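One protein chain is absent from this view; the other protein chains keep their places.
To keep things simple, chains are lettered A, B and C as they appear, and every chain counts its residues starting from 1.
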Amino acid sequence: MAILLTHQDRVIVQGITGNQGRFHTRQMLAYGTPVVGGVSPTKGGSNVEGVPVFDSVKEAVENTGATASIVFVPAPFAKDAAFEAMENGVRLIVMIPEHIPVQDSIDIVNRAKTTGSTIIGPNTFGVISPHERSKMGIMPNHIYQPGPVGVVARSGTLSYEIAFSLSQSDLGQTTVVGMGGDPVAGQTFITILEQFRHDPATQCVVMVGEIGGSAEEEAAEYLSVLGKPVVAYLAGRAAPAGKRMGHAGAIIERGKGTLESKEKALKAHGAEVVTMPWQVADAVRSALAR
Amino acid sequence: MAILLTHQDRVIVQGITGNQGRFHTRQMLAYGTPVVGGVSPTKGGSNVEGVPVFDSVKEAVENTGATASIVFVPAPFAKDAAFEAMENGVRLIVMIPEHIPVQDSIDIVNRAKTTGSTIIGPNTFGVISPHERSKMGIMPNHIYQPGPVGVVARSGTLSYEIAFSLSQSDLGQTTVVGMGGDPVAGQTFITILEQFRHDPATQCVVMVGEIGGSAEEEAAEYLSVLGKPVVAYLAGRAAPAGKRMGHAGAIIERGKGTLESKEKALKAHGAEVVTMPWQVADAVRSALAR
Amino acid sequence: MKQYEYMAKGILAQYGIPIAPGQLVESPDAAAEAVRDLGPVALKAQVLVGGRGKAGGIQFAQTPQEGAHVAQHMLGMLLKGYRVEKLYAEQKLPIEKELYISVTTDRNAKKPLVMASSAGGVEIEDVSDDQIVKRHVDPAIGVLPYFGREMAQALGLHDVVFKEFSELVVKLYRIYREKDAELVEINPLAVVDGHLIAADARLNIDDSALYRHQDVARVDEGSDLEQKVHEIGLAYVELDGDIAVMANGAGMAMATLDAIQYFGGRPANFLDAGGGASVEPTAEALGVLVTMKPKAILVNIFGGITRCDDVAQAILQVRNTVGIPVPLVVRLVGTNEKEGVALLNEAGIQAYSDMAEAAERAVGLAKEAL
Partner (left out) sequence: MKQYEYMAKGILAQYGIPIAPGQLVESPDAAAEAVRDLGPVALKAQVLVGGRGKAGGIQFAQTPQEGAHVAQHMLGMLLKGYRVEKLYAEQKLPIEKELYISVTTDRNAKKPLVMASSAGGVEIEDVSDDQIVKRHVDPAIGVLPYFGREMAQALGLHDVVFKEFSELVVKLYRIYREKDAELVEINPLAVVDGHLIAADARLNIDDSALYRHQDVARVDEGSDLEQKVHEIGLAYVELDGDIAVMANGAGMAMATLDAIQYFGGRPANFLDAGGGASVEPTAEALGVLVTMKPKAILVNIFGGITRCDDVAQAILQVRNTVGIPVPLVVRLVGTNEKEGVALLNEAGIQAYSDMAEAAERAVGLAKEAL
């Protein structure tokens, strides 16, 4: 079992003829992802790694029945790509690019509420469901294995570190998903936790957070609803104090956003909070044993 | 009985302190309309014709429970006024001003699909329900009387002409509504006919149309669904041929928009089409007798 | 408000849409100069009417002499009823293919509509619907590049033209939206040396939105008389009959023309005095009707916002100043009807309450005047 991405999803790659698109199409195919098409305007009719290339998402969806898209186009074209996918009924859209203007992300994420699409990212490593042998993202293939742990992270490499240590401890994953590192993203800890709640295969959830924002504090209250053990690791204990966004930042945050406030909120709602990434696996093992 | 506007509606007037707003507030009150408030920024706390004035629709709705608003602000401010009403949950919005830029009307009418508001107009004389002793509009009070005839018109004075002649023939009206004379308006003949269909008090419908556009042709097919007799009068038999909107106009219209095509379509679907406004009343009487 | 081709192209160019090099020309000398600057040119009559090419409104010149000669012939000519006062001299393009594109408002869908065809050119109106790609725009989103690409694909375009067309759709929609256009149309959208170029252009601006486009050139395509009435702020169209008509409301004005025709008369004009016109503009409009020297004048008023006493006063004002030397029939009902009728009666003018009766009377008077 898994959340967000299952083997039933048929995946297209927007920007498939670029270096990144091409490379990760190969990686996704190698992992088992049913990549059924790619999109690259004026390159329609060609193929990449045996995958047919179309001029538009519309054409790709019509010809392949695609349900999901992973976007690799350069940041200035990302809004266009996301809207193209949404307006053509793609239900799951993984936005890999970083440096997408925040106003564009705001437009994408708010439009998705109307179209009903699920946006992962932007600036995410993507989503991988090891049981399903399917991934949409840029994560290394070999570090995951199927198992009972759901992982949700804000940061890419840090999640690899943790997924790898889980796998090495024989604690496989249902789904590992990156919310994305940008200020405005399609998912929050809460929306992902909701999904893990309804996935019977997920027995424990690992949250990988950071200083800044207040996503962890917002999520803390949901933990009592979740009904599954949570292990949290938050990076940034030694990080420099973030530079404040004027008075507005202070007014919005009102004391949230520090590592202390986050850890306190999570602990108060029953999460097991560890201080170093290599402590996650042991904490998960204990949680599963309880 | 009536459509669109009933005595249960509580009405506010946006732009109540202007000349038109003030005059028609008096007229609406005289007719019996429950005008419960007016809106005029920075004039909050005063009153017009005994009606309390508020600084915003938000305040007016909170204080009066208003469900409907009639807009009298100058055309350049009409979009703002319409959005203010829609975003504050007003369900029925009558837009009196003419010369509202079409792009503004497009925004208003399309936004209304999301908010669920009903827009009458712009450039309409409004809506009047004689049984209910309620009107939102600029029509003369004395020419209407309660009865079994629904009237929907594109043009104001022409509808007065026809309503008056109906009343003089003792053929009263359920509701008389103006779709508005602008290219883009909130209602079409079809949306109004749908309402008349579900109003048991309406036994016959009069359509007052014109050359140009293809609203009458679009509506013709609905007549079979309507299940009530329809009398149609269309103005423009002797009017000069409209100046075409480039090739685009020709492509869109494809032969529609002429008086002949409209009358032909309406007749084909069972409407009684008369050629002069003074023939409407007799035709209605015959239709009701059948 | 329509823009002349050269104005429309100026705006296209501002938005980065390629146009051919061209010059506005108002004399044979200027035409010769244009050929010297640009090489062989098309001399295109600047008139606000379609089918210009077939009517002789586009002619070619290879040499400066020929340019002067052709311009001499074209300037001042009548084209479908329009006097040619300006020519646009445009470098002659080796057109490989003609496409069509427009953005306009679809009244039924209440949304912007983009239409395009790979069978552009003068015959576009005869092209069958299945050769025209139509797409509505969600105004809350606007046109993003993918929208253009989907149209380009539907048209079967490829490579450079595919990309240029996609970008052009975005720009054309921006013009439509930012300039409050009722219509922006490029026909033909030419392929020249493998690139797209706007070979002709139309741009109609929404009259109601002109207040927010002070930078756009004003054009009034009406006759002198029409322009005069437009300046008063009233809708006016000249017709070829002999009974002058004034009514309040466009629908009422049309119905009045219909009634005149119904009784065998011929209306001389369409004049909508507005839903709520006051004394002064009504008097001015009536004054205009008098100067037309019709055989009769029919004033048809159903007072809603318009007050019948205001109309009566306007009529008396005109009679007492410029005078009304033709038979006048007034039909007056509605708001302040009694006061209005009383005013007219005092001045010896009869007022009808029945529209049919009034129209029939006006037609009768016009016939007597023959």
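The working rule: a residue touches a chain if its C-beta (ideal position, glycine included) is under 8 Å from a C-beta of that chain, and two chains touch if they have at least 3 such contacts.
All of these numbers come straight from a predicted model, not from anything done at the bench.
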Among A:D55, A:D80 or A:E161, which one is in touch with the chain left out?
A:E161
For the chain left out of this view, which of A:I211, A:A232 or A:A287 touches it?
A:I211
Sole touch to the unshown chain from B:R10, B:H24, B:R111 or B:R154: residue B:R111
To test your reading of the contact rule: which positions on chain A touch the chain that is missing from view?
20, 75-76, 98-104, 106-107, 109-111, 125, 138-140, 143, 153-161, 164, 181, 183-185, 188, 208, 210-211, 213-215, 218, 235-240, 244-252, 254, 275-278
Those residues of chain B which, in the complete complex, touch the missing chain
41-42, 44, 55-59, 77, 79-81, 83-84, 87, 111
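Note that in this section only the chains that are shown with their structure count from here on.
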Which chains contact both chain A and chain B?
C
Quick check: more C-beta contact pairs in B-C or A-C?
B-C
With centres defined as the mean C-alpha position, give me the chain A-chain B separation in Å.
51
Rounded to a whole Å, what is the gap between the Cα centroids of chain B and chain C?
27
